[in-house]
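As you look at this complex, bear in mind that one protein chain is not there, while each of the others sits in place.
Presenting subunit A:
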Amino acid sequence: MATENPLVLPGDEIDPSLIPTHKTKPLRLGPGLRHVPPNQILPTLAGHLIADHRKNALYVEYNGGRYIPSPSDLVIGQVTRSAADLYYVNLTPYTPNASLPHLAFEGATKKTRPQLANGALVYARISLANRHMDPELECVSTSTGKSEGLGPLTGGMVFDISLGLARRLLMARSRDVGKVAVLELLGAEGLAFETAVGRNGKVWVNSESVKTVVVVGRALKETDEKELGVEQQKKLVQKLIKEMR
């Protein structure tokens, strides 16, 4: 039996015991893996191989530098300009814009739609992403018609983080699985702030006090750059809180 979540390099052979098996569901390959017919699975990226037995899925968790849009990702975009019926939104600098229709907001009609200035930030979901097309965004759930927390972000500050950390922050159990506890710890210290994490490597932080935002931003950046573990994150938070008071 091989170790859990081993490190794989592109072209490595994957231990067959790691590949999940399920009676009914077909095997799903996530990012970083490629099926070579007839029956070989090869990693195309360097990272940790993670198997999800419940979903019968296998993928490579890696800390890549470039964001590639994929459907249903939550992202933070910057409006660059407005056209007749859509906004052009930039997800990462120097890449083609994504489009966000004016009507893709909660309760938006031709007359009542949010007016976004150039440079405004929006928290949106990617509704369509094809390889050779510009991605499309939406700020409303198509099934319920509610915004579900998406929409324009006013005030606050965005911080750039690595894609790996963004993914870890978005995990359902980010502390146990993703090993990030800074936000929780800062909250436990009595700081009041709200955040929005974009899959494209951006975190938006807002608070009543400017100081809190700065501290949260520094904590996130330092966790990211120095790749701190949970214990080190605790120390960092204590240090920052001490400096702040």
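Quick note on the criterion: contacts are C-beta pairs under 8 Å (C-beta built on N, C-alpha and C of every residue); 3 or more make two chains touch, one makes a residue touch a chain; residues count from 1.
In the analysis below, contacts and distances are computed from a predicted model.
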| item | value |
| --- | --- |
| Missing subunit (named according to UniProt) among the choices "COMM domain-containing protein 1", "Exosome complex component RRP45", "Actin-related protein 2/3 complex subunit" or "Autophagy protein 5" | "Exosome complex component RRP45" |
| Touch criterion as defined above, residue of A:V36, A:A84, A:A117 or A:A172 at the omitted chain | A:A117 |
| Residue of A:H22, A:K211 or A:K226 touching the missing chain in the full complex | A:K211 |
| Residues in subunit A touching the chain absent from view | 78, 90, 93-94, 117, 119-121, 153-158, 204, 210-211, 213-214, 217-218, 243 |
